[in-house]
Structure formats: structure tokens, C-alpha cells
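For this view, one protein chain was removed and the others were kept in their places.
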Amino acid sequence: MTTVAVKPATMAQALTRAMRDAMADDPTVHVMGEDVGTLGGVFRVTDGLAKEFGEDRCTDTPLAEAGILGTAVGMAMYGLRPVVEMQFDAFAYPAFEQLISHVARMRNRTRGKMPLPITIRVPYGGGIGGVEHHSDSSEAYYMATPGLHVVTPATVADAYGLLRAAIASDDPVVFLEPKRLYWSKDSWNPDHPTDVEPIGRAVVRRSGRSATLITYGPSVPVCLEAAEAAREEGWDLEVVDLRSLVPFDDETVSASVRRTGRAVVVHESGGFGGPGGEIAARVTERCFHHLEAPVLRVAGFDLPYPPPMLERHHLPGVDRILDAVGRLQWEAES
Amino acid sequence: MTTVAVKPATMAQALTRAMRDAMADDPTVHVMGEDVGTLGGVFRVTDGLAKEFGEDRCTDTPLAEAGILGTAVGMAMYGLRPVVEMQFDAFAYPAFEQLISHVARMRNRTRGKMPLPITIRVPYGGGIGGVEHHSDSSEAYYMATPGLHVVTPATVADAYGLLRAAIASDDPVVFLEPKRLYWSKDSWNPDHPTDVEPIGRAVVRRSGRSATLITYGPSVPVCLEAAEAAREEGWDLEVVDLRSLVPFDDETVSASVRRTGRAVVVHESGGFGGPGGEIAARVTERCFHHLEAPVLRVAGFDLPYPPPMLERHHLPGVDRILDAVGRLQWEAES
Amino acid sequence: MTVMEQRGAYRPSPPPAWQPRMDPAPLLPDAEPYRVLGTEVAAKVDADLLRRLYAELVRGRRYNTQATALTKQGRLAVYPSSTGQEACEVAAAVALEERDWLFPSYRDTLAAVARGVDPVEALTLLRGDWHTGYDPYEHRVAPLCTPLATQLPHAVGLAHAARLKGDDVVALAMVGDGGSSEGDFHEALNFAAVWQAPVVFLVQNNGFAISVPLAKQTAAPSLAHKAVGYGMPGRLVDGNDAAAVHEVLSDAVRNARAGGGPTLIEAITYRIDAHTNADDATRYRGDSEVETWRGHDPIALLEHELTERGLLDEAGKQAARDAAEAMAADLRARMNQDPVLDPMDLFTHVYAEPTPQLREQRAQLQAELDAESEGPHR
Partner (left out) sequence: MTVMEQRGAYRPSPPPAWQPRMDPAPLLPDAEPYRVLGTEVAAKVDADLLRRLYAELVRGRRYNTQATALTKQGRLAVYPSSTGQEACEVAAAVALEERDWLFPSYRDTLAAVARGVDPVEALTLLRGDWHTGYDPYEHRVAPLCTPLATQLPHAVGLAHAARLKGDDVVALAMVGDGGSSEGDFHEALNFAAVWQAPVVFLVQNNGFAISVPLAKQTAAPSLAHKAVGYGMPGRLVDGNDAAAVHEVLSDAVRNARAGGGPTLIEAITYRIDAHTNADDATRYRGDSEVETWRGHDPIALLEHELTERGLLDEAGKQAARDAAEAMAADLRARMNQDPVLDPMDLFTHVYAEPTPQLREQRAQLQAELDAESEGPHR
């Protein structure tokens, strides 16, 4: 067994446990990637799996991301369920042709005959002081690729539940792991992991009446903090954690915004062409007559991810979120 | 000389002429890609260039898109201006790592010391009865990549003017060529090509008062057709041709929507996570109190591009655009 | 204290961890492509095999001409003909066992058909109908693959998975000379060698990638020489000699099945037709080159051999031709029926279950179609 028996557990431990349980339950689950075996991954998320299940079930591959995903496609064709690790967000780019042209399309191409149940784990996002290419938020690319599910947990329990669901899914899932939450802890009990969490349902993390913060992944804790801080200003903010970008839970999000009449979308990814545009647009389409103000966005700037010493200026923080909430044209209420 | 001396000219001819003139004016301009030399490209857009300027200036490369773009990066580092052809939209994906990690970032990485004046020509979009992988609309990926300009012409004159500007730009430009407009003609005179068209300015192709259609590339003629048909319904539609997705001309677009109070974004690319979300969101942010209705989107469905025999159901057509205009909550006007 | 003093005496040994893992010599291809027909080896080849190959070649050639004709009649969107390359196409299918897998490139319709895929279903993609017409699991033929070389890692993964499961299944992956320049070619061969996966790579070197000749594609002595860089054997074969291609492929398949790992085979052949019906080959090559290669026609080569050995008479030829004509007639007849596509299928197979978003879009299209069928809308 692995080192997951600590309580409270970290998100990294929950992810390890999810893979471990999936591998124990289903012999077709195979973990593969760079350094995932002997080393247990550069973030130690696959720690212990090679030892427990052998190198054929948890495999150190050659250093070639297109090859990793491309061979995973072939393995899936033969009935396996590969769980692929991309070492960092930016190192998934060499695999984009395999991802877009095959992983996302094979089921459709073959009219359902050849589904590809592949999970692609991508540690993503910044805030960890990483040097260039180690802090990208690449979810916009995945969202724009029909045929993929795109999932990202913000809590330890969801890390377990959603990764189990991703591995169990008969469709390819891009599973985005917020790097800076790897070591976040909560009271999740690894001895009684929660159930598989169905993909596609957002959750209201905090109820409020004044406005909705729509967010996901690494920005969820930031939004919860902002919501606390907002009480000082007299704002009672609701926080929706999307959990799944594809499929998108229009119902939960729209219900919240109809209630509050105001919304801000918050994410680290660059604003222009990023997820926030889609989210704001669809919320507006659905809730227009309930809106007191336009749906605003607080996002990373439209830049290549900045050097570590400047990242705090780039990342959406509490102040910038509260500024946006402040711009929700409150005067219209009076 | 090439075959461009015909009047009226096609968009393909204007593109050829733009490269020819750029190569004649500037010896650092080099065209490269698969089949661009002897064959003149599978769409004949580089026809005659190898003959006129030699194979060192218009080069048939080995069949490897990452290699093509990667070597173009090195050529640009040494002071050349490569004009790279990706044979089809979907065959640009292997080059995404070079594009995202280097082409888009080298200037920023080196604090301006190492700009990369590369033009990447990508024939894109559907409506030509192409088999799988030959009709993708991949602009969402490019838009989400800071450091790139993203440009797409809809007229013969713009094809010339914008391609000249792209080649002259000191920044990398993804130049999206609407395949199905290659053979569209207008009265552009190849003997007196228009001026270089500055990148970043949208243009109002048709003035109207009732609502604005915001569009670009292959959907511009469709929107103009829809605007004509809308007269029957008593709607006087304005059509804005964006021409440049990055930078985005907020001024022209917002001015139009403030005037009309209603807007529909139209493009072939899939809707979810596509360009329309960004456009609708930013228009709403800027024009909220002028809007009579939410900004709607008419886009391709969220699917891998369908087989030729079904593409007409997928592509935004006149009827679907008019339906959306009809849903602009006209009753609110009364 | 110097570093040397710290570390003790200088040891003039070679780098300790260095040892070549294998002698490269056996991995290198021969200088000349392997040939059977016209050599003394030919006499030893099984007569039934030769006759079977012959019938398949004749049928394959006819398939190519018929499919090309169908493009002219607008019944196919496009057809990349393999005329001149039939020996490779046919041998690839014949060298495999039923349980094996074939990974064809976009040009290899013929290999799929020779393996048993219905001739019409194999053309589904190219007629503008749904992307893949056949069920890949029925004959273990992966979808014809358009993005070049991307099917190669699939073949490696599938072969690897089969081995892990304990099945003695071999995957045969086909690619062109142009496709060998892609990064996926490199990564696939490397994974295959490291994993010792039971996979055989067949490069059909037909001299061109659309208009680009081999000399602009590679400077290597041969494409088969790439094998040594991965630690697998490279073989060079006359791609128009069906018996030779069959033998080399069969050896490699047998070796892979026995746990001997992957092989890279380069078959030297020539694309007699243009790249596709939409291509104008006169822009990049001369007639005389084509004519020279017509003199090395795969059917003629085999026909000569069979005739010399008394294995084929006029009746035998006629029988092969008749079978081919029957296939062509059936192809014509069935291709002349308009396929019926259901637009609602657009939404059915994107995911196992349509997302809420796709359900909405489906409803929208359904409403549009309903409105349309109720008469002109506007």
C-alpha cells in the first residue's frame, strides 16, 4: 500500500488513492507517462503504483508525449483503460494532434464502435513559483475540442470522486489537476473514500444572495476567500465550483445567477479566448432578463505565463475579484 | 510571372500576388511548406513562386509540420521572414507545440530581443465537401494563445492587403484562409493591388439599424446574404467583418452594437469554447445597457466536423441566422 | 586537494556504464531490395500462395480503376489510387492471421478490402458518407487514417496491449515515404522497440509525397536504415514483387509473434496514378519515369512467374479477370445508390451519452428539419 493513510489527506494523496482503487477494481486500468513508475511522478501522484501493480500496469514511457498518448489510443482500442500523465500542462502540447484528431474523434468516426476510454491527467495552473512552461492554464484548448470531457477538482474529495469517474468513463477525459492544490488538505478520510462523483455537475460551494462567483479548480479557494472578505463590503456572494467544464452544468449555474442577478467568472487562464468568454456568454443567453449588470470576468492577463516573481500580479486574487464585484453596477439596484 | 493577371481576380490569386509582391520587395521573405514549390500548393496559392524566386525562396519541405514551423523559427531568428503554409487546418496540429511554446512566446521570453516575424498560412473551414480532417475551424486555439495575431480575410482585396500586412508584421501572424472563398471573385484589380491593410481593424460591410451580425472569414458572405433576406422580415441588419480576431477591434464592434442594440455572432467554428463566446462576452461587457436582448451565437455544432454529406446541416446558413435574429426578443422593443 | 586527489587514482577505463546493447550489423538492411520473382527462390514459393496473390492483385487493380472511375462520375469525393502498389497492399493483408490487426494509411483501401472489409464500406469515407464505413473490430482493420503517421503509435499500443493480455496478436502498420518524416513515425518506432511490441511497420516508398520526391524527403541510404536507430531490424524489399513482399512481411510477422519484437520494412514501389484524382501529376514528374515503372508492373511480374511455372493458363487468367469484373460490377451497382444519412446521427456518437449541450443542439436541428419538411419556411 501507498502512503495515503494520513488524515487529513492532501489532494495528491486522494488522486493516488483513486488510481490505486481503480487499478485494484479493474485490471484493464493502466497508468503510463514520464517518470510515473519508479519515481512515482514528479509530484509523487503515482507513488507506489508500480510497486503494487508492477511496471506493466504503471509504466515509465520514453520521453515523447505524442507517443504516450498515441500508444494509449492503441491500448484503448484493445480494451485497456489507459490513465496517461502529462508531466506539466505545457508538455501536453506535443500530444495535441493525437488528442484532437484521434482521442476526441475516434468514437464519432466509428459511429460508436471504437470508444476510447482514456484519462489524461494534466497538472495545470500557476502559483507554485514554477519557471517558464510549468504554469500554463490550457483548458481553453481542451474546451474547444468536441469529444473530450474536461474535468477539474477543487477539493480533496472531488479529486478522488472525479478521478474515479474519469477512469470509469467510456469517453476520453482531460483531467486537470490544479498544481497548487496538490498539497491542500481537508478532512477527507482516505480509508472511506467518497463515492465516484458523476461528471457534469457543478456545486454551490457557498450560498449567497448578492452575486455569483463562477469558478473552478485553483480559483475556487480564492473565490471562497473573496466571498468571506466581501462580507465587510456588505456583499453576500455565492460561489459555484463548476468541476466539469465539459459537459457544462448550465442548470446549476443559471439557477444561481437568476437568483443573484449578478455574476463574475473567475479563472487563472488568460481572459481573451479563455473559458470565461464561453461561460459569460452562455449565462447571458440564459439569464439576460435576470441580470442587473453584465457578467464580468476576472482572469489572467492575455500573456504568456509570467516569470515566478511577477505571477502574483497576473493571478486573479481577492482584491481583483472584489473590484469586479464592485463594478457590478450596484447603483442599478437602488 | 504567375497567372494572376485575370480580372476579376479570385482570392487565391490575390494571395499569390501578395506573396509574390512581398518576395519581390523583400529578399528576406521565404515561403515554405509541403508541396508549395514545384506543385504550387494543393490549392495552387503558391503557384509560380518557386519558378520566379527559386527553390531556396519557395521551398518544398519534408512532410513534418512541427519541423516546418520549428525550422521557420530558426530562420526568423537569423533575420528571415518565413511564410509557412500548413496544407490544411487539421494538419497544423502537429506544429502546436512549436506554435504555443515558441512562436507565440519568443519575443516576450527575450524581452523583445528576438521577435519572430513568421506568417503561418492555414486554409481553414468547411463547405468544400472535404473528407475528414480537411474542414476544421481551429481559430479558437489560436485566439487562446497570447503572442499571436490571428487574421482572416473575407474579400479578395483584404486577402491581398492583410497578407501583405501579415508578412510585414514583426510579430507572428496566423493567417486563416477560408478555403471555400479561394475561388470567390470580385473586381479587385491585380495590376493595382490595394494597399497593405492594417491588422486589427474590423469593417462594417453593410450598414443597418435593427441588429448587428458580427462575423468573419467564410461566414461574411453568408451574413450578407442573410441581411438581404432579412429585409423581407422588415429587419435592417448591419454586418461587421472582424478581419482580425487578435487584436480585436472592440471600438468598431461596440459602436455598431450600441447603435443597433442587438447582435448575433456568426461563425463556422464550434460554438462551445469557440470565438463567439469571447465576442459575445466582450460585447456584453461593453454594451450591456444598450442591449435589448442577449447577444446570441450562431455557430457550428459542438462536434468533430461532420462528413461532407451532412455538412450543410452543420454550417451556419441564412435560415439559422434569421432564426437567431428572430429570437432577439423583438417584443421588448414595443 | 584537487579533484583527482579526492577521487583517488586516475583510472583510464572506458566510461563504466557504457556498453553497446547489440551488434548493429544484423539490423542493417541489405544493399539491394529483396526479390523473389525472377530469381531461383521463386520456384520454391507455394503455388497456391502465388495464385492467391495473383487473384488478389488482379482484383486490386480493378478495384483501383473502378474507384477512380467512380470519382469521375461524382460517386466518390476523392480516391487515392494504389495502382502500381497492389503487391504491397495485397501482401500486407495476406501475411496476417485472422486475429491480427491492420493499421492502414489513407491510401490503403485496397489492403483493407483484401483483408475482408466490404469494398463499398471501405469507400464510405471517400464518398462523403460517414467517416469510417466499417466496424474496425469486424476484420480488425483500424479506420483508414488520414493524418499521416498518426496511426503508427496506435498500432504499437494495440500490439503492446495484446501482449500484456497474453494474446499472440501482431499489428501491421502501413505508412508512406512522406509519412516517415513525421515525428509520430519516430516516436512509434521507438516505443515499439523499447517495449519489444509485436508490430511490423511497412513503409511503401512510392517515390513521392504528393509532389515531393524522395530526395527532398530524406537523405538516408534508405528508409529501412532508420531501423538501426531504434534497435530493430530494417528490411528492404522490391515492393512490386508480391512474393518477396509477402515473404518479408510474413517473416517479420512470425518474428513479432514469437516475441522477437518489431521490424521496419521498406518496400520500393511506385505510384502509377496521380496522388488522387484531383491531382495533376504532370506538374512534378515526367511520363518516362512512369513508363519505366510500368515495365516493372506487379501483376506482370507475377503473371510471368506463374506462366513460366505452368501454374497459370489463359483460363486461369480469365477466371481472375472475371472475379475482378464481378467485384467491380457489384461496386458500381452499390455505389450508384445514394447513401441515406440521418442528420440526427451527428449528435449520437460524439460521447457515449450526448451532453446537455448536444441534446439542445439536436433538438434545434430536429426542429429545423421538421419545419423544412412542413414546406418552405421563408
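Letters A, B and C mark the chains in the order given here, with residues in each chain numbered from 1 onward.
The rule we apply is simple: a residue touches a chain if its C-beta (ideal position, glycine included) is under 8 Å from a C-beta of that chain, and two chains touch if they have at least 3 such contacts.
If you're wondering where the values come from, they're calculated on a predicted model, not measured in any experiment.
Among the chains on display, the ones the left-out chain touches in the entire complex are A, B, C.
Across the entire complex, the residue among C:Ala220, C:Ala278 or C:Leu369 in touch with the chain not shown is C:Ala220.
Check B:Ala18, B:Val36, B:Leu49 or B:Val73 against the missing chain and you find that the one touching it is B:Val73.
Of the listed positions C:Gly74, C:Gly166, C:Gly295 or C:Gly310, the one in contact with the omitted chain in the full complex is C:Gly295.
Summarising the interface, chain A meets the missing chain with residues 34-35, 37-40, 42, 60-64, 66-67, 90-91, 93-94, 129-134, 229, 232-233, 271-272, 301-304, 306-310, 313-314, 319-320, 322-323. Considering the complete assembly, chain B touches the hidden chain via residues 30, 56, 61-62, 64, 66-67, 69-80, 82, 94, 97-98, 101-102, 106-115, 146-147, 149, 169-171, 200, 246-251.
Residues of chain C that touch the chain left out of the display are 2-4, 7-8, 10-18, 20-24, 27-28, 31-33, 35, 37-38, 58, 61, 181-187, 190, 193-194, 196, 207, 215-222, 225-232, 238-240, 261, 268-270, 289, 292-297, 299-301, 303-304, 307, 317.
The rule is simple: only the chains that are shown with their structure count from here on.
Look at the CA centroids: the one farthest from the centroid of chain C belongs to A. Distance between chain centres (mean CA atoms), chain B to chain C: 35 Å. Note: centroid distance chain A to chain B, computed from Cα atoms, is 31 Å. Of all residues in chain C, those that touch two or more other chains are 130-131, 147, 183-184, 345, 350, 355, 357. Shown for chain A are the residues in touch with two or more other chains, namely 66, 94, 97, 101, 105, 108-109, 146-147, 246, 248.
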